[in-house]
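With one protein chain removed, the remaining protein chains of the complex are shown where they sit.
Then we have subunit A:
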Amino acid sequence: MKFPRGQTEDPKDRRLREQQKIVAGARKAMAQRDEALDGETRSRLRRARSAALEEAANAGSAAGRWLPVGVAGVAATVVVALLVGRGEVSQSAEVALLADAWLLEEDAELEMIEDVEFYQWLAEEALDGHSS
């Protein structure tokens, strides 16, 4: 920018103008840097992205393989109750608390709670498996 003779640019204005030029240049430099990435780096970034997404997908399907939360909560409560009843859990209070919290939190369905015989059997199976 040209100024009339004898008039100079305010140092603050000059500084701001320079800074704006630096910022504009940095944006352009970064954009060029992005575009100039070599093929192998791009390919590895793609693979990293796929791996991250795949892990999330697997985590989702793995969760689906678990028992429904309500069923699991009830089963856990029964297992804990049986273990505590047999005196096999030393830290029973903590475990029972955990199971209760799980049960309450997961909003177990009434019919699952009513089907307690099944869960008792499930728990006994688990105990047999544990002791054998």
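Throughout what follows, contacts are C-beta pairs under 8 Å (C-beta built on N, C-alpha and C of every residue); 3 or more make two chains touch, one makes a residue touch a chain; residues count from 1.
The rule is short, and it goes like this: contacts and distances are computed from a predicted model.
Think of the chain that is not pictured: of "Binding-protein-dependent transport systems inner membrane component", "SDR family oxidoreductase", "RNA polymerase sigma factor" or "Protein lplB", UniProt labels it "RNA polymerase sigma factor".
Along subunit A, the points of touch with the absent chain fall at residues 15-16, 18-30, 32-35, 37, 41-42, 44-46, 48-49, 51-53, 55-56, 59.
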